[in-house]
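All protein chains of the complex are present and in place, except for one that has been dropped.
After this line comes chain A, so read on.
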């Protein structure tokens, strides 16, 4: 177990290191001169050269990489070119928005997908199963941004139940929650469609096993058999997908935040790319990558929590 943890932690660190190299390299070979972006087209050559010197753009790539990593480790991601404030401040300001959106999306996904998937498995080849399979097929086929627009047209424009976008902060919690509902649903529906299918097939697999018959023979209700015996045994593939989906949810916020005009990291990364704001983009890509790698790390740990047989083997 200790060896397993050590190996996973090492893998975690090495992955992030590799990501940092790739991010830095890609960002620095992209066309576009940050100095030109900052000073504008009319800037004189002297001013541009001075700014390049000041930004350290004339140093060798390797030197710049190491000083970037060294500073990043201390929480200093440099100054945003376009906002003229430290990148870490920008992120700190917008991180809660994105994280709450991703977590809310994940929760809604889990509730929807597990209940639909288990229902479908219980009603295998009958009405409920067909219904869930049809809806999930639809959910997978529909792109999230288009679904978002539909949701806005229906619930915000036509019915006027919910705000069409924007976020005024948590000072008014009810308003804040209301403005999170549509983005969360838009984010979660597609993911639940995928996860419901995984849950269904995994549960069907488990339902064929002998211990399910034993549970039924003990006089347990079907509901109890499904949720207490089948679902836990179906969790390993489900958790694998959830790990991947959490990553997809975090990156999915890029689209959703732009559609719903939410001040989160997704919107920030979009703006920063448009502005050639190199330090901000680098930091954000790094952050997204770290979230994805962390999600996978957590999933690996969850396997052991779910299945006691793995503890003996790892």
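Rule of thumb we're sticking to: contacts are C-beta pairs under 8 Å (C-beta built on N, C-alpha and C of every residue); 3 or more make two chains touch, one makes a residue touch a chain; residues count from 1.
In the analysis below, contacts and distances are computed from a predicted model.
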item: Name under which UniProt lists the unshown chain, selected from "Heme exporter protein B", "NADH-quinone oxidoreductase subunit F", "Peptide/nickel transport system ATP-binding protein" or "Circularly permuted type 2 ATP-grasp protein"; value: "Peptide/nickel transport system ATP-binding protein"
item: Interface with the unshown chain - residue positions in chain A; value: 209-211, 213-222, 224, 229, 232-233, 306-309, 312
